[in-house]
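Only one protein chain is missing; all other protein chains are in place.
First chain written, first letter: the chains are A and B, and each begins at residue 1.
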Amino acid sequence: MEKRVTFDEKTLPYLLVLPQIVITLVFFFWPSAQMIWQSMLLEDAFGGNTRFVWFENFAHLFQDPAYYRSAAITAVFSGAVAVLGLALSLLLAVMADRVIKGATAYKAFLVWPYAVAPAVVGVLWGFLFNPSVGIVAWALRNLFGYEFNYVLNGGQALVLVVFAAVWSQISYNFLFFLAGLQSIPRSLIEAAAIDGAGPGRRFWTIIFPLLSPTGFFLLVVNVIYAFFGTFGVVDALTKGGPAKATEILVFKVYNDGFRGQDLGGSAAQSAILMAIVILLTVVQFRFIERKVHY
Amino acid sequence: MKRMLLSSVAGLATLLSVASVQAQTEIQWWHAMGGNLGEAVNALADQFNKEQSAYKVNAVFKGSYTETLTAAIAAFRAKQNPHIVQVFEVGTASMMAAKGAVYPVHQLMADTKEPFDPKSFIGPVYGYYSTTDGKLLSMPFNSSTPVFYRNKEMMKKAGLDPEKAPATWPELADMAKKVVASGAKCGFTSQWQTWALIENFGALHDLPFATKANGFGGIDIELKINSPGHVKHIQALFDMTKDKSFVYGGREGKSTALFTAGDCAFHIASSATASAIDKALGQGNVGISMMPYWPDIKAKPQNSIIGGATLWVLQGKPQAEYAGVAKFFSFLSRPDIQAKWHQETGYVPITVAATSVTEKAGFYQKNPGRDIAVKQLELNPPTENSKGLRIGNFVQIRDVMDEELEAVWAGQKTAKVALDDAVKRGNDLLKRFEAANK
Partner (left out) sequence: MVENRPWLTAFSHLVVILGVLIIAFPVWMTFVASTHDASTMLRSPVPLLPGPYLIQNYKEILFQGYARTSGIPLTIALMNSMIMALGICIGKILISITAAFAIVYFRFPFRMAAFWAIFVTLMLPVEVRIVPTYGVVAGLGMINSYSGLIIPLIASATATFLFRQFFLSVPDELAEASRVDGAGPMRFFVDILLPMSRTTIAALFVIQFIYGWNQYLWPLLVTNHESFYTAVMVVARQATAVDATPSWNLIMAAAMLAMLPPVLVVVFMQRQFVRGLVETEK
C-alpha cells in the first residue's frame, strides 16, 4: 500500500532515513557480514589459528544428528509456546471482556509478567520448581504424588521452559486480544443474540472470525518470540539441559560458540537462523500488507 | 570568594585524581565469582591495592564462567582484553591451543624477573596447569577436589557409627543400604558426576582417562574411560540405584540439595561446598572424609585431582603493565593470603605453606575435615594418570559423558555400552579439536 499524496523533496528524505540506516548498517549488516565470513573459517576461539574451509562448517552441521534434534526441539517448543500462549490469552481475554466489575484490577495483574526480564523469569520459575525447595515441585510431590524434577527429566524441563515462556508472553497476547474484542461492534453481537444465537455459537460464528486478523498477527509475533525471544528464559532456567532436552536453536548457537568455543560452527548456525528470520519477516510483511485491504 | 575557593578545591581534586590515575597502572581482572565469593575476590583486590601504590587491580564480575569467557574472547578479538581472566579447568586445553593469546605464567614470571618457586605449590594443583616439563601455564586460583560428606544424624538413625566413614565402595554400598532400610529417601548422591565418578575415580585408582598421559603429551589422543575398572565402578553404582542406595541428583552441583535437605545420608561433593553444607546441616552434624575407593582395583588410593578455575594472562598489553600482573600473582600465592582465601571460601590453598599457616591458626580444629582435601591431593606423588587432564573440547566431552551416564542411571544402557559409546563420541570431538588446532 502506498500513499497517493507525497511531498517532493530531493535531500530531505535521505536525511530523515539516514540515522536509522547508518545504525543498521554499522551495527547489524557489518557484524552480520563478518559472521558469514566467520562461518567459513575453522579457528580457535581467540582467532590465533585460522583456516578457510569453505562450507565445511555447514556440512558438519548438516551431518550432525544433534543439530536436527535441536531443530526438532525448537519446532515442538515454538509450536507449544505459540498455541498455548494464544489459547490461554484468548480464553482470558474473552472472559475478561465479559466481566465489567473489577476489570481494571484484573488487567493490572494480568499485564505484570510482560514487564519481567527474561533472565529474571528464569530465576523465578527455577525457584518455584526447584526440586528441593520449590513450592510447586513440593506440592506436586506431596499433594499429587507426582515427582517433578526438571533438573533430571528432559521432558519435564521442556514443559517447564514452555510454561515460563508462555507466562512471559501471555500479557502481550492478552492485551491485543482484549483490544480486538472491544473493537468488535456491539450491534453485530446483539443482532445475533436477537436471532437466538447463544454465547457459544456467537463466539464461534462472529467473534472468532472477526478476531482472526489479530490472531494471525499474534501467531507470527509469538512464533518469532518462541524462536528468538526465549533465549533469556532458557539461559536462566535450564541452560539447554538436561541432556540438551531444551537446547533450542538460538541457544545452541550461543552454547556451541562460547561454552564449546567453536566459533565457526556457531557462526554457520547463526547464518542459517538469519535466513530463517528474513524468511519470517517477508512472510509477516506480506501478510500484514494483505490484511490492510480487508 | 566562596565560589572561587570551591572551584579551586574542585580543580585541585581533579588534578590529584588525574595524577593518581597516571601514577597507577590499572590491571583488569575479569572473574566469574558471584554471591559471597565475589566479596572475597573484591577483598583480595582491595588488599593488594592498599599494600602498594604502583598498580591498581580492578576486579570485574563478568557473569558465569561461560559469560566471562565469552566476554574475554570478544574483547581479545577486538584488542580490548583484560590482563587477567578466570577460566574454568575444562577450558585449559582450548586456552593452551590459543596461540598468541595467552602469556604463560612461567614466562611472565621470568620476563618480569619476579621470584617464583614451583616447589612451594601443592603437587596436583600445580601439575594440572603446567606443561609436561613442569612449567606453569596459568595461575591456580579457586581449586577444589571432591571429598566425601556424611550426615551423622542419619547414620545414627540407621544404627551406624557416625564417626566411622566408609573407606571403600563396598563399605559405602553396605552403609547406604542400611540408611535406606532405616527409612531415608536415599543413601548416597554425587555432585559433578563426570568429575567425581569418572575423572577423579580414574586418578584415585591410577587409571588413565586418555592416551598420551591424559593429553599432556599431545592433542592426538583417545579416551580410555571404558576400561574394565571403569565399567565395574559404573555398573556397581547402577546396581545401587535399584534400592535408592544411590540416587542421581542432576548435573553439576544440583544434587547437593538432596544432601542438605536431609534426603541423602552420604554425598561426594567439591571441598568448596563445605561451608554451605555446614550452614545447612549444622557443623557438628557433618563429617568429611576422603572419597571411597575399590580395594580390588587398587590396593591403596593414589591421589585425587582438582577442579575449579585458574587465572590466565592474556597477551596484547604494554610489557610494563605485566610487571604488575606478576606482582599480583606473587601476592596471591603468599601464604597469609592463600590461608585467608582457603579458610573463607573452602577452596584448597595453592601452596603447602598456606596449609601450615591455617593449621597453626587452629582452623582445622575448629572446622574438622577442612584439611581432608589437601591431604587427599597430597596422598601420593602424582603419576601421569593422576596429574590432571588436558582434553580438547572438554566441555562437550563432559556433556557426552553426562548424557551416557544418565542413560545408565535410567536403565537404558548397561555401563559397558554407555562407556563404549562415550569413548566413541568423545573421540569424534577430539578429532575435530585436533583439526582446528593443527
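Following the convention adopted for this analysis, contacts are C-beta pairs under 8 Å (C-beta built on N, C-alpha and C of every residue); 3 or more make two chains touch, one makes a residue touch a chain.
On a predicted model such as this, the values are computed, not experimentally measured, just so you know.
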Among B:Leu44, B:Ile221 or B:Ala272, residue touching the chain not depicted: B:Ala272
Options A:Phe58, A:Phe77, A:Phe148 or A:Phe176, residue touching the unrepresented chain: A:Phe176
Touch criterion as defined above, residue of A:Met40, A:Leu61, A:Leu92 or A:Leu219 at the omitted chain: A:Leu92
Chain A, residues in touch with the chain not shown (by the definition above): 1, 3-7, 9-10, 12-14, 16-17, 19-21, 23-32, 34-35, 38, 88, 91-92, 95-96, 98-102, 106-120, 123-125, 127-128, 132-135, 138-139, 142, 167, 170-171, 175-176, 178-180, 183, 186, 189-190, 193, 199, 213-214, 217, 224, 227-229, 231-232, 236, 250, 253-254, 257, 263, 266, 269-270, 273-274, 277-278, 280-281, 285, 288, 292
Footprint left on chain B by the chain that the document does not show: 28, 30, 32-39, 42, 58, 60-65, 67, 70-71, 73-75, 77-80, 82, 142, 144, 253, 256-257, 260-261, 270, 272-273, 275-276, 279-280, 345-347
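Throughout what follows, only the chains that are shown with their structure count from here on.
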Whole-Å gap between the CA centroids of chain A and chain B: 37
Residues on chain A engaged by chain B in the complex (per definition of touch): 42-49, 51, 60, 130-133, 149, 151-152, 241-244, 257-264
Chain B residues within the chain A interface of the complex: 66-67, 69-70, 73, 76-77, 91, 94, 97-101, 248-251, 254, 257-258, 260-261, 263, 393, 395-396, 399, 402-403, 406, 432, 435-438
